[in-house]
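The other protein chains are all here in position, but one chain of the complex has been omitted.
Entry: subunit A
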Amino acid sequence: MPTSTDTDVIRLDSLSMLYPTKSGGTVQALDDVSLSVRSGEFISIVGPSGCGKSTLLRIIMGLSRQTSGTVTFGSSEETHRNQLGMVFQQPLLLPWRTVRKNLMISPDLHHTRDAATLEKAESLLVMLGLEEFGDRYPNELSGGMQQRVGIGRALMHDPRILLMDEPFGALDAMTRDQMGLDLLEIWDQDRKTVLFVTHSIPEAVLLADRVVVMTPRPGRLADVVDVSLPRPRRLENINTPEFGEIVAHIRKLLDSEHSAH
């Protein structure tokens, strides 16, 4: 199904994932998922909970191992961790490290702390609007600010691909909208490839070039919907008829799959 080209940065070929359950059975989290992601693309993955969208990201990240199928990065077989940065649902900052030192986690782990990485941390603080908060500790920050640090931490090693697992799920609605727009602004600067998991359809549509719609039990790829809304996107886009059509289309996809079961 996926048409692969030279610019594909990630290619998933019939990924399946089976979890053993405590009662001795198995749960199929992913069933034959294939997808090609082009370089610089912003992809949203949307679906109800239990559709395997987080499992998909975890497999790409290397935190889980698929039962069958392959994940290919770019054209070469480089170690993919350096190309990937992950943002989690919770900020997961280390409370004993200042904001600046939380950003420096990756250089500290790889013993690459030097003037260049420190400078990178400073520029990220500015980009995230946190330049005043470099020496603060995480518990002195609001939830939105903490998640900004979480995003900055993933950007420290300049990954080609950003994996985001419901990064704004724990934030209130207004903060959430603002964070989405800020994310687009950051993304626009160097157009990294983004895989953005969410269960909010409007959020998925507002941000993405393509929306991957997934359905649960077993986790299947129902459709990939192109979002041809112009960029840069603004919150007003939500009120346009085109936006409404795409959202309605995705909702219908999810509903029809739901009633089919």
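FYI, contacts are C-beta pairs under 8 Å (C-beta built on N, C-alpha and C of every residue); 3 or more make two chains touch, one makes a residue touch a chain; residues count from 1.
The definition used in the following text is that contacts and distances are computed from a predicted model.
Chemist: Refer to UniProt and select, among "ANTAR domain-containing protein", "ABC transporter permease", "Alkylhydroperoxidase" or "NADH-quinone oxidoreductase subunit K", the name of the complex member that is left out.
Modeler: Options "ANTAR domain-containing protein", "ABC transporter permease", "Alkylhydroperoxidase" or "NADH-quinone oxidoreductase subunit K" narrow down to "ABC transporter permease" for the missing chain.
Chemist: Where the complex has a chain not shown, which of A:14, A:39, A:72 or A:90 is the residue touching it?
Modeler: Missing-chain contact among the listed residues: A:90.
Chemist: Out of A:110, A:191, A:234 or A:252, which residue would touch the omitted chain in the full complex?
Modeler: Spelled out, the listed residue whose C-beta touches the missing chain is A:110.
Chemist: Among A:61, A:124 or A:211, which one is in touch with the chain left out?
Modeler: Final answer for the missing-chain contact: A:61.
Chemist: Quick one: which of A:178, A:200 or A:237 touches the chain that's been left out?
Modeler: A:178
Chemist: Quick one: say which of A:140, A:226 or A:245 touches the chain that got left out.
Modeler: Spelled out, the listed residue whose C-beta touches the missing chain is A:140.
Chemist: Contact with the hidden chain only, please: which subunit A residues?
Modeler: Touch with the absent chain occurs at residues 61-63, 81-82, 84, 86, 88, 90, 92, 94-96, 105-106, 108-110, 137, 139-142, 144-145, 157, 175, 178.
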